[in-house]
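Quick one: structure below, then a few questions.
All protein chains but one are shown at their positions in the complex.
First chain written, first letter: the chains are A and B, and each begins at residue 1.
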Amino acid sequence: MSTTSISVNGKAPDAARGIETQMLPPPSWVDDKPSLRDITDDIARPLEARPGKGWWICFGIAFAALLNLGGMVTYLFAKGIGIWGLNNSVGWAFDITNFVFWVGIGHAGTLISAILLLFRQQWRTSINRSAEAMTIFAVMCAGMFPAIHMGRPWDAFFIFPYFPNQRGPLWVNFRSPLVWDVFAISTYLTISLVFWYLGMIPDLATLRDRATGKIKKFAFRLLSLGWNGSHRTWSRYEIVSLVLAGLATPLVLSVHSIVSMDFATSLLPGWHTTIFPPYFVAGAIYSGFGMVLTLLIITRSTMNLQRYITLRHLDKMAKVTMLTGMIVSYAYLTEFFSAWYGGNLYERYHFINRATGPYAWCFYLMVLCNVVTPQLLWSRKARTSVRFLFIVSIMVNIGMWFERFVIIVVSLHRAFLPSGWGMFYPTIFDIGILVGSFGLFFTCFLLFIRLLPMIAMWEIKGVVGHGAHKMALSSDEDQEEVAVNA
Amino acid sequence: MSDLGKGDQSRGCKSAKDQLVQINGAAAPSYWKSPEELHNGARRTAEFPGGLPSSPTGEETTRRDFLAAMGFTVAAAGLAGCRAPVQNAIPLLVGSDEIIPGVANWYATTCRGCASSCSLLVKQRDGRPIKIEGNAESALFGGGTCATGQATVLSLYDDARLRAPLWQGQPTTWQEIDKRVLASLREAQETKSEIVLLSGSVVSPSVQSIIAEWRNSHPHFRHVEYDPVSFTALRAANELSFGRPVVPHYAFDKARVIVGLEADFLGTWLSPVEFARQYAANRNPEKAPALHIQFESGMSVTGSNADLRVAVPPSQLGLVAVALLRRIAHKAGIAPVAGTQDPLDARKLDAVADELWKYRGESLVVSGVNDRSIQVVLNALNAALGNFGKTIDINKPSLQRSGNDNAMAELVAKMQRGDVHTLLMHGVNPAYDYSEPDKFLDGLGKTALAVSFSDRRDETSSRAHAICPDHHFLEAWGDAEPVDSHFSLLQPLIAPLFETRAMQESLLRWIGHPEADYYKYLREFWRTNIFQRQKEIHDFETFWERSLQSGVVTVPPPAAASIPKFQGDWKAAVDRIQKEAGETRADADKSFELHCYETVPMRDGRHANNPWLQELPDPITKVTWSNYASIAPQTAKKLGVNQGDVIRLTAGTRKLELPAFIQPGQESHTISVALGYGRQQVGRAGNNVGWNAYAFTSMEQGDRRYFTKNIVIEKTGRTEKLGSTQTHFSMEGRPIVLETSMAELRRNAEPGNEPATQPSLWAERLHGEHAWGMAIDMNACTGCSACVVACQAENNVPVVGKDQIERIRIMHWIRIDRYYSGEEEDPVSVHQPMMCQHCQNAPCETVCPVLATTTSSEGLNQQVYNRCIGTRYCANNCPYKVRRFNWYNYTENPKFDFNMESPLGRMVLNPDVAVRSRGVMEKCSLCVQRVQLAKNVALQGKRELADGDIQTACQQACPSQAIVFGDLKDPNSRVSKMQHNQRRYQVLDELGTRPNISYLKKVRNPMETA
Partner (left out) sequence: MRLHWVFAGIVGMGFAVGTGAWQLSRIGIHQGYTPKQPIAFPHKVHAGDNKIPCLYCHYAARTSRHAGIPPASVCMNCHTILEKQTVEIEKLKEAVDQQRPIRWVKVHNLPDFVYFNHSQHVLSGVACQRCHGAVETMNTVSQVAPLTMGWCLQCHREHAKLPVGDFQRAALGLKEKQKPVAGLDCASCHY
């Protein structure tokens, strides 16, 4: 698919050469310097043209999965979580596995938009928007699971410290990591949402000015909060984004650290580990970038955006993936080492069981995907082969899901007292709801790339190398465009 | 059974309700002081003519309906938005000083769950019996109960019970029945043809005398006693040996050496509650514990407790007896015993014989094998050891089993010849549990009139002409004499729920007795017989009241007879045993033996419709809701049989297909199959659960034999899932059940094992007035599982069914973990009761986001159901895995069609314990409702709580008194004293959970020589 797309692009040779002959400083992050107008046109195209067959097929599948999710969750609320494969030994399985998995996915977004912004990494410009969108949708999926895994969502409000409260002194248990989760996730969702939306305002303005349909125009006017590209607005804007980036940065680390404490604070062998916070954060970024790769590789070809999401972007992301992947592998090693070195009877048995027990295949699948696969990215060939990267990114996603499954289920199914040991077998509802969560995720994302600019035009315009003065003009130029359109 | 469908049910519920109405009027007076009221129907029904109102649906009985029985019905009349449902409160018209709404009464009665007839104290709340407990005043049973006994209260509320007498399967009136029966009896009189009463062992002296009256009034009347699991051989052997056809009364507490041959006396044999108590008392390592050797084929509860357990195929057990006798006879210098062959390692037998001889007069050899020659040999053995009069009392025998296999066989033959005119059947179900049911049914067809007193349409009664449902024993008057001159009484705790009639009353009416009222008859009988035999009380009324109050009366035995001399022909018996064993010996390697046994949950199968018992894990295999073919691991390997493979067992024409269960310690040539399963007509819960193995019993030399030789095993290729509550049987070398040996204990001079005080970051929790704790003596626990059912009854624990158990979702708050150690062929087993450990630093507590589980100021780990939102985090973080989650709504849910689905069945629920709904976590509360109640009672009595005021349900039920609950802050309480026992330890205390439950190590007491 990548080749086809490249031939469509027609600029493949240059692109390839560009890579062969070391990226020249300052590296250009957009192929064949499009004019500012081209940029606007290219990125706005998907929003204005009718969607292609590819989009409809993807959307059809995703939406079907979403409907299935709705049905199964309704049934779950009606019958109780007995319809899952859970039991007295294994109290959490797919539900919390999916939760942690999706929270992890949600990490790349903020990392790219906030941290890379602070580090002035220009290559983020063409991917940050979609990465942030992905973050939000992923966190939505994640947030769903704690709610449904109780089977009685109408009582979920007990988990919030709220007022007025007729129970006198009864409050929530601030010692419980689940309460921290609630705070962490909701904060993260809010900040990401604001950051994402703020980043879109200038582009929304552009779209407003391009918009032809009445409804579209109205909607974009509303969303762009009356943005006028004046210099004052711009400078304020830059400051706010920097501040928000500063706020968001610690969240990247905090959210998954706290999620990891759901396990680290317990005393279960396999959960009771101090290395979990860094280990989980690395894993999250790893899986996040995996998912970003997956999504962008698809969209850049389906939406013909190879020009903006270049192989060099993919290369960068591959490198991050490889790095975090190796951190994760290191964490795996450390776990086994400390189990052996610590000499704790139960800890030891747990890790022996992890590698030789009934769920060993999950463990080895995880190792294959998270330890072996990233090593292939040492070669630039691999990092720049779109098809290969796509496969890798899928592997990463699978691997990270199984990592969480191994941590949760394998630890639970053989805990301290052998009399309480038992196996977990997923039911159709476990699998259906997992698939359904993907349905939710992709439905949202597909709608996003149809309805909103999936690449930050104004930021791209900043890095195509037309020079700063042009940058300032960009907004005026937008007005010209309007004139032209009108 | 299809005709027990919904319609039938709802009709039942309605009439049940009507009956409940009656309770309000006269329940309390009726069973206590003035029986007239009990029988004065008019007044009862006039109480609430319309019946008590229930919830709007009419049919459904909610938990609130407990208030109903105390004349305090609450009816929910539809919710309107946020308005409160209007709730009505309907008091009695005429108050009674006996029923105070919400206050429980306790009445002594006697268990009829089996013929052992344990003394009970039954809790009656708001007019309903809801909990069965042992009667501590009983000299025999001392306050213990068994699982079956605990569960009998549920059978009272069994939907399958008949609502009225049936004639030819159609409901009819008692007058009608009486008319027809009397006619038939008259006809029998005229034609001089035979009238037979076929009953189980009759333990009731008053019933004996009624039967005697029948003999007088009907010359052609015969009484046949029949037990599906028979003691005929034992009685016959005693007749041969001492001229007394009795079952002796054993004293396991007086023996220093106990040898059992296939006698599961801690689980099912004769009088397990009594024996468990004696046994545990006698095994106390602080004193001189008795040595226990068990020879058996399948692993039984008793075998799992033995110091030395030797697996012997059933056909060879006789040789063990002979081999022991040979050695003892040699030592005693009696005439030598023929033959030299030993069925097993001679050194073992020598060692056992040495021990026996060393403690002669303080030893006891018992066998449950229904083979009179073996029993004769054992009598000779016990006589040679001088155990009679010491550990075996034949002068004050046990009257708990009196079935006669011969008589039964003859009866069946007679019936087939058509020589039986009228057949009355009580407490028997031969169509299910006789070895040749078709013969019996054929005979049954040939009788002019067959009347069954069964409480339901079962395999037998459904083929009888008439069913005259007897009361449940909690509705009935009666008496029992389990052991000579130990009497106990039954009194009704509730007016009959349905149109049933006491079997005794029927019998009295049918011989036209002047006093057809059995209550009066019973009183009269006691006045003329038991009252005369005691000296303390001179006025009968007082005697009667006292007896009813305490439930038990012990009178001095007629005359202290001398110990009879053994004059049995043991030589003949030895020859027969050796001949018979010799036959099988030859082809032992080719074919297998099938050994039928009783399990603790199901016994002989009469309680098959009791979901509590069906769901009770077998103490050894932990399998529920089914029986199976226990097969030795090495044999399974040889035959390539895996767990759950359905195998076909064939002996001639008899076939049985059932799943295999690989049982460590199983004798390698024996397949053990439990009796009591495979009922066809017993009720919704029990129908078609498991497979019926009674066909594999047979008659040999006048005794019913419970094993079959030359069994062929084939694999069918099918597999069956076994609902087991414990799938892993090894401790994986973890310090969970700690063991020590007698030698170790004696060497260990340290005064006590003080609770380790580890440094903790947590604040001290127990700032309350009390600190509740529990100590469990692993050495006393036999694994009998009475506690499990007791807990279920006390705490409204739902039954979830086989499917849920296969998914590891059992709800029991207390489970008994059973671990094996040693090699598969000959494992050492331990039983460990495991419930919430009530940690002071509870891992569950810190992780619950909503504080639904917290540690109370008195050290209880409290679970607040209405606060729980069901994250299950607590269960994940519980190292003991004792938390139970309501995966579904197990109440009022047709998917779980057990007692909590049926309105009648829900009447057993304890109104002081909330019924948990879906999505809520629950667990052992250390019976906090009892704690709170005891505090309140103390407050009412203006006194302090005393040690022993509070007994948890499990503790109360435990026949071996392994469980002790009390206040750890009171230095003199039993439980605090046990904290200083050098055997004390806590499970997983290295995790710093600081449980309030501690255990006492299991003590191994191996034979020095073996």
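The working rule: a contact is a pair of C-beta atoms (placed from the backbone, for glycine too) under 8 Å apart; a residue touches a chain by one contact, two chains touch by 3 or more.
Predicted, not measured: the structure shown is a model, and the values here were computed from it.
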Would you mind spotting which of B:K287, B:R746 or B:K942 touches the chain that isn't drawn?
B:K942
Can you tell me which of B:L324, B:A875 or B:V928 touches the chain that was removed from the display?
B:V928
Identify the residue among B:S856, B:T871, B:Q955 or B:Q979 that touches the chain left out of the display.
B:S856
Taking the entire complex into account, which one of A:T74, A:N165, A:T190 or A:S235 touches the absent chain?
A:N165
With respect to the chain omitted from the figure, which of B:I537, B:I563, B:V913 or B:M1007 is a touching residue?
B:V913
Applying the definition given at the start, please give the residues of chain A touching the unseen chain.
162-170
Touching residues on chain B - with respect to the absent chain
46-50, 53, 63-64, 67, 71-72, 74, 82-84, 86-95, 100-103, 768-769, 854, 856-858, 860, 862, 864-867, 912-915, 925, 928-929, 932, 935-936, 939-940, 942-944
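By definition in this document, only the chains that are shown with their structure count from here on.
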Hey, which residues of chain A end up touching chain B in the complex?
79-82, 85-89, 91-92, 146, 149-152, 155-156, 158-159, 170-173, 175-179, 182, 262, 265-268, 345-346, 349, 412, 415-423
Could you please specify the touching residues of chain B with respect to chain A in the complex?
726-734, 736, 804, 807-810, 815, 817-819, 832, 834, 843, 846-851, 867, 869-873, 875-877, 879-881, 883-889, 918-919, 987-988, 991
